[in-house]
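Removed: one protein chain of the complex. Kept in place: all other protein chains.
Our next item is subunit A:
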Amino acid sequence: MTTLAGNLTAAARPLAEAEDVRPIRRRLGPGEPIRFGGLVGIVALLALWVVGSATGLLDPRTLTEPWTVLQTAGTLVENGRLQESLLTSGVRAALGLGLGVLVGTVLAVVSGLSRIGESLIDGPIQVKRSIPTLALIPLLILWLGIGEPMKVITIALAVFVPIYIHTHNGLRTIEGRYAELAETLGVTRGEFVRHVVLPGAMPGFLLGLRFAVTSSLLALVVVEVINATSGIGHMITLASNYGQTDIIVVGLVVYALLGVTADAVVRLIERKALSWRRTLAG
């Protein structure tokens, strides 16, 4: 304060070229974002793994050395086991996800647009939501056996709940004024659904889809570890029996890659489908 006052009372001296005098407040917020900041932690963790293994601090029986994991991955690719398992797991997850998304969306639209639909559908789904899908597996095994249908349906059951919840919520939060507008423009119910309801519920649906992708992978891991004869989970379970840490780590890396890839795809869809919103964010 005193310095500011001092500056003001001092006789105005000529301004030097490119002179920059201004009061600056101490920053309290986190400041500028770091470029590729999201990767820093991952790289640090990998470095820790490499250093730990190289110095012998990490016992290979606890966690295999990174180079052995790469070698094992190479071998598994060479003999085709990795691709085969990945394909099986991928198809399972995709089928379950597709089925769950379809069912969840249809139920959400029916329940969001009609009061009768809501009365019939919403209650049971809220109850279903409070039962962890994985707790249903014993019953599903009795009903469907341990084959592919049981696996796909378990995944679908885990997926349709977040899709339903978020799409339904998206539908319900479409502002009533848009419905009013549609009424004054004399549009039909079909046009209303196509031009107002579905695009309006899209942000909710896509949020639900991101949760659904995570749920589908979780359910995939569980159904594959419990009783499968193929897939990444089966590969991991076998390796566990023989104490092959390297194969387990390869399996985990593949799961991680599946998850990251699926999330990236959903985000890409989000960017395309919600470009009308992106302009808001700048």
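The rule we apply is simple: a contact is a pair of C-beta atoms (placed from the backbone, for glycine too) under 8 Å apart; a residue touches a chain by one contact, two chains touch by 3 or more; residues count from 1.
Convention: contacts and distances are computed from a predicted model.
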item	value
Omitted chain, identified by the protein name its UniProt record gives, among "2-oxoglutarate ferredoxin oxidoreductase subunit beta", "ABC transporter ATP-binding protein", "TonB-dependent receptor plug domain-containing protein" or "Cytochrome bo(3) ubiquinol oxidase subunit 3"	"ABC transporter ATP-binding protein"
Residue of A:P66, A:G200 or A:G259 touching the missing chain in the full complex	A:G200
Touch residues of subunit A, complete complex, unshown partner	177-178, 180-187, 191, 195-196, 199-200, 202, 275-277, 279-280
